[in-house]
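Removed: one protein chain of the complex. Kept in place: all other protein chains.
Think of it as A and B in the order they're written, each chain with its own count starting at 1.
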Amino acid sequence: MPESVITILDLAIGGLLLGAIYALIAMGLSLQYGVARVLNIAHGEFIMIGAFATYTLYTVFGINPLLTLVIVGPIIFVIGFLLHRTMFRRLSITAPTPDAYEASSLLATFGLLFIIQNLALIGWGATPRAYSYLNFGVNIGGAVFTANRLVILGFAVAIGVGFYLFLIRTRMGKAIRAAAQDAKTAGLMGVNINLVLAICFGLGAVLAAVAGTLMSMRISLTPTIGLNYTVISIIIIVLGGLGSIPGSFIGGFILGIIGTVVTYYNPSLSLAAYYFIFVMLLLVRPKGIFGK
Amino acid sequence: MRMLEGEKVTKYFGGLAAVSEVDFYVEKGEIFGLIGPNGAGKTTLFNLISGAFTPKSGVIKFKDKKISGLKPYKICRMGMARTFQEVKIFTNMPAIQNVALGALFGTPKSLSPAKATKEAGELLDFVGFSVPQDVPAGGLTLVNQKRVEVARALATKADMVLLDELMAGLTPTETAEAMELVTRIRDRGVTVFMIEHVMKAIMGVCDRIMVLHHGEKIADGTPQEIAASKKVIEVYLGE
Partner (left out) sequence: MDISVFGSRKLWVAGLALLILVALATLPFYGSLYMTILMTAILMYIIITVSWVIFSGPSGYLSLASAAFFGIGIYASAILLPTTGAVLPVLVVVLIAGALSFVVAVLVGFLTLRLRGIYFAIFTFGLVELIKQFLLFWEFEVTHTRGRYVLLVDSRTIFYIMLGIFVALILTAYFIRNSKFGLALRSIGENEEAAAHSGVNVTMVKVITFGISAVFMGAAGATIAMRWTYIDPYIAFNSLFSFLPVLMAIFGGLGQFYGPVIGAAIFAYLEETLLTKFPYYYMLIFGCVLVGTMLFMPFGFTGLIQKGWRRLIGGQHADA
């Protein structure tokens, strides 16, 4: 294969991979903000926890990271679910207006951020860690791609598709979509809205943790990586339109592809590129692609 | 002279036309009424006129100057003030301060605080405000809150006021007083454009009336013409 084609293929896979990861993270946040109306500033911390859990399970117990997906997933779901049931539920009861609830839940997640991040710092310390998994090359038609990249891409896409089917096909998925449109009416129509909101929050956390698990194969981990991803996922959900799950999916891919291409030319510029997009959005079209 | 003019004013929310190609005008010194079933687009039209929204297409002119697209505070200083369907007052401020605010910020030329307060006091008397003027506005009865809103609008030295459902929630006596207030406002030299549901009030007080339905104008004319219009009767199904 000619050199340029390999580069393009490389960029394509990289873009899709980053896009898929971003899509997962953004859909998670979209579930939490779009449906449960909680702007979870601690979202990135769930990514970080997923990553660190995977690291520890692999380096200490030798558990395959892909297996960790099914271990960590349900645990994080329960944690997220309970968090909503106890903390955010209570906040929504005591808040005088929906805007006040958004503000107080945002602040509460800010507190969560500090709690989770510093517990991780106490537990794992600040030195960067990494592990190696599936770090060999795979030869496809003369070009060599790292195996774990292909695996991550495959799993991310599979999870994304699975989530999509869940939303479209299952009863709970339909309830979630109804609640995303109009929570109050959905509640009146017989949907157990409190259950749905808590599930959404839990699912949002799971998507983050899953993304963290997948990413942990390739990046260097410190307990402070979360914030960066939180800001990126916020940019994506604004790009996709606040409250739109399909929007965050597409937005994730857009940013992932842009990020990969920019990184190819200059790695330090990718974040600047994202922020530039953010500022442009706010100037020109704040409601994003699919915003109401 | 035409105080207010609108030409093919249109506003979309999502895919739905809230206001569609509406032409209208209000003569200086008139009391002009706007009626229509709920959801007809009446308040949206007011929002377009007062600057809260920008029309998708069409032009709105006030005193022959284009105002569509201007910010509310600019339109207010040009001489147009409004009240709101859900009475929007400053709940934690005394009634008189609510009114004085209009005099301080909404007038074409700014007033001194002392003068503004004095005018506020006079206006509260004019609208028939019936309790001590330093009571916090949040603690007032509905009718007095509405009076505060009207006084605030007048305090901006408005040449025209938009009254959005002034009579909503008022008792029959209060409604009669409100009708009389509207006439007195006009007698002061202020043009009135009012949205109402209370038919008796609007028919009794207005010089001309426009009817909106599903965002479109379906009729306009004198109260007699409107009352006789088959289209209007159909739409209201015998109110």
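Simple rule for what comes next: a residue touches a chain if its C-beta (ideal position, glycine included) is under 8 Å from a C-beta of that chain, and two chains touch if they have at least 3 such contacts.
Predicted model, so just to flag it, every value in this text is computed and none were measured.
J.: Which is it among A:Asn118, A:Ser132, A:Thr170 or A:Ser220 that touches the chain not included here?
T.: A:Asn118
J.: Out of A:Leu9, A:Ile75, A:Ala95 or A:Ala143, which touches the unshown chain?
T.: A:Ala95
J.: If I consider the whole complex, including the chain that's not displayed, which of B:Gly39, B:Pro113 or B:Gly169 touches that chain?
T.: Residue touching the chain left out of view: B:Pro113.
J.: Write down which of B:Gly29, B:Pro72 or B:Gly221 is the residue touching the left-out chain.
T.: B:Pro72
J.: For chain A, which residues touch the unseen chain?
T.: So the residues of chain A touching the missing chain come out as 39, 41, 87, 90-91, 94-97, 99-104, 106-108, 110-119, 121-122, 227-228, 231, 234-235, 238, 242, 268-269, 271-272, 275, 278-279, 282-283, 286.
J.: Can you list where chain B touches the absent chain?
T.: Against the left-out chain, chain B lists 50-52, 71-73, 76-77, 81-82, 84, 88-94, 97, 101-102, 104-107, 113, 134, 136, 138-139, 152, 156.
The definition used in the following text is that only the chains that are shown with their structure count from here on.
J.: Measure off the straight-line distance from the CA centroid of chain A to the CA centroid of chain B, and report it in whole Å.
T.: 48
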